[in-house]
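One protein chain omitted, others in place.
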Amino acid sequence: MNPDVVLEARGLTRRFTGVLALSGVDFRLRAGEVHALMGQNGAGKSTLIKVLTGVYPADAGELRLAGKAIHPTSPAAAQRLGISTVYQEVNLCPNLSVAENIFAGRYPRKGAAGLWRIDWARMQTDARALLARLNLDIDVTRLLASYPVAVQQMVAIARALNSQTSVEAKVLILDEPTSSLDEQEVERLFAVLRQLRDDGMAILFVTHFFEQMYAISDRITVLRNGELVGEYLKADLPPAALITAMVGRELSAAAGRNDSAAAAAGEVLLQARGLGRRGQLNPVDVDLRRGEVVGVGGLLGSGRTELARLLFGLDRSDSGELSVAGERVRFDNPASAIRHGLGMCPEERKHDGIVAELSVRENIALALQARLGVWNCLTPARQKEIADRFVKSLGIKTADIDTPIALLSGGNQQKVVLARWLATEPQLLILDEPTRGIDVAAKQEIMNEILALARGGLAVLFISSEMDEVVRVSDRIVVMRDRSKVGELPGNSSEQAVYHLIAAGA
Amino acid sequence: MKGLLHHRLFWPFATLVLLLAVNAIFNPGFWHLQWRDGHLYGSVIDILNRAAPLALVALGMTLVIATRGIDISVGAVVAIAAAVAALMIGGELVVKDGVQTHVSRFPMSLAITTALLVAAGCGLWNGLLVAKVGMQPIIATLILMVAGRGIAQLMTGGQIITVYYAPFFFLGNGFLLGLPFAVFIAAAVWGALHLLMTRTALGLFIQAIGINPAAARLAGLQERLITICVYTFCGFAAGVAGLVVSSNVKSADGNNAGMLMELDAILAVTLGGTLLTGGRFSLAGSVLGALIIQTLTSTIYSIGVPPEINMVVKAAVVFVVMLMQSAEFRAAVRGWVVRPAAGAAGAAR
Partner (left out) sequence: MTAAVRLDSRYVPLIGTIAVFLLTAGYGSVAYTSFFSAQVFLNLLIDNAFLCIVGVGMTFVILSGGIDLSVGSVIALTTMVSAALVEHHHWSAWLAIPLVLAIGTAFGALMGWLIQRFRLQPFIVTLAGMFLARGLCYLISIDSISITDATYTAISQARIALWSGGASITVGALIALATIAIGIWLAHTTEFGRTVYAIGGNEASALLMGLPVARTTVLVYTFSGFCSALAGVVFTFYMLSGYGLHAVGLELDAIAAVVIGGTLLSGGVGYVAGTLFGVLILGIIQTLIAFDGSLSSWWTRIVIGALLFVFCLLQRGFESRR
């Protein structure tokens, strides 16, 4: 038994009603190391995490912490053993104060007779001390909800650290912690992680951002289809090899590159002049043309989604005007935008996109039916026809079109949402983070589809946090910073150029 | 067979059949139907007649629950509608041209229309609070439940207002083709609603709104408008029920009319398989639920058990149905069943 290894899993297997999510996975986490877990959607990453943290029991295999076999039965039990987890959605209570979130369940008490009484003063002092370790100095008595996500995540880490003070084995698991953070905040987080690693913490880091993973990790484990592909030192696994390991085949790096020469943009479809909303977006001018992919580049909080929401009528604008094909319009709700030929794939797929218990067929037909109205009803046969068409053209993997959409993987759900809008035959499609949380292969498919649609005459507004995607696919890039548009760049600009423009806008 | 077992209406239907069977065992004359005074007569007819108002309210409630809402003001609306109708009709016996005829304060059709409009108005109020103001349904309808009862009492002055107008009694007491007229009213509303849900996109829209209101709005559904309509219809249905009830007892009681009806209606909807969390719904299930509740009441009478036990039995039924609808419970039961088998297999090894 390697003395370095803190957490070891052997032969872990987990089944969910017929689906083998994990199959005989071996895994080793060492002290003083940041270990990345990589794999596509459905590879088994989150299942592995859930087994390690006690959310599910393993059907087979064993788990050892510092040499001793363990069987965590709940996240609380795992925490007591020394395994702490920080999730992408900060899983804390927004209605409690920062100090309370850190100490919930482990309150400092006071008074011998008052064994029950919580010592608030001590809680606040200790909380401040813990956050100081993470270089964070904030008012710990304020509600968690009053802070941005990045700060909330630090609080979550502080909570994780706090739970390990009295335990020998220390494992910190971070599951997609950077999805809602901007570059600065990611750097701050990484500084903290490096510090913890140097202090001897064993850190498991799950992300799908390649660059970040390479920046912070020492070792990489790759899963594919629930099986272990291999464990590698970072230096031994360059990006191309990593993709091959994850996907099982080589992906053409050139796929998806936009050849702007072929872009013959048509007439202006949607024109926004001074469109803004107080507190959310400063007045913006933007033109969207037929057959053109307009990318929106910017950091978190720059106002990209806010712009999309205003264009689509989800939010009401305070200033400015919109015109469709030269005619002034006002979108008070999505329905009116849809009537003018717009469509939008939202950022939060689960929250705003899919209608969980409805079938794939019904989900695809929904927007079209909404536009047709209540009386003009699509028959089930007609719905099936439309659904089958898109299942085929977008490569949606589903057992049946009557399967509830909740059972599909993230990537396929996204394809269904895309199909929903394509079924309405829109003139302009707004895509907000269409590839978030989707595996590499599906990402490529969706990107290719977007390009094909644009070639076919569709106007596309493409928002993504992954700048390389924006740069690769756009004919023109609108650059945003701090809720304002700072400029536009041609489609063949480099990522550097975009970031440069963002920085220059300061 | 498995498909049948998993059919949404299987359990409600089985429950109803079971209850009817129990009834028949304890009450030999239960299924006995007679033709008397130009109509059918029997226990089964009674059940159908008494279940009609509840079925009406349950139908309205089904759609509201499907949109993830709830309407606990229906009892108050029933009382209000009954009060409006009773006040407007009133009725007295006068001698006209030497013949005794009933005369109402206002034309009956006007009274009925007004009562229905007021009821729909109550529903509209609820819908606006939920959809426009964004209040939680339970609290929004709680307001009308509290205030509405007071309004009904104010209208009737706390008294029971008797109606002396024979034509009005037809709603609740009349017969058509041998069956109670109230049953036809309920059936008509059910039929119209069913057509509306299946032949138009309304069924799909309501389900989508109930499952994910944000996604529904983004997909272009006018979810506020639909929500308002659903609550308005719920109020309207309660109004129809109120008319049937007051016609049946020939009076309007501001204090007690519709009391606890919201609870029975919610129970009926839940029994029928529609989940309180919204989404997929079943109109037939809710009608079955109303029949189950009414049959339950009759069964209790026929067994000879004191009628007070009605509430205890209702509670037990609710518990059983709830547990069956709970995935955790079914899994736990499976666990109890599987473990002994595994134990036996283990012992055998």
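For reference, chains read A and B in written order, and residue numbers begin at 1 within each chain.
By definition in this document, contacts are C-beta pairs under 8 Å (C-beta built on N, C-alpha and C of every residue); 3 or more make two chains touch, one makes a residue touch a chain.
Worth saying up front: this structure is predicted, and the values here are computed from it rather than measured.
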| item | value |
| --- | --- |
| Listed residues B:P107, B:G158, B:G178 or B:G191, member touching the removed chain | B:G158 |
| Omitted-chain contact residue, chosen from B:I138, B:L176 or B:A192 | B:I138 |
| Selected residue (touches chain absent from view) among B:L196, B:L263 or B:I303 | B:L263 |
| Positions on chain B where the hidden chain makes contact | 70, 129, 133-136, 138-140, 142-151, 153-154, 157-158, 263, 266-267, 270, 276-277, 306, 308-316, 318-319, 322-323, 326-329, 332 |
| Absent chain, residues of chain A that touch it | 74-76, 79-80, 85, 87, 91-96, 100-101, 104-105, 107, 114, 116-118, 139, 141-143, 145-146, 159, 163 |
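Everything that follows uses one rule, which is that only the chains that are shown with their structure count from here on.
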| item | value |
| --- | --- |
| In the complex, chain B residues that touch chain A | 199-202, 204-205, 207-208, 211-212, 214-222, 279-280 |
| Contact set on chain A toward chain B in their complex | 312, 314, 333-335, 338, 344, 346, 351-358, 362, 365-367, 369-378, 420 |
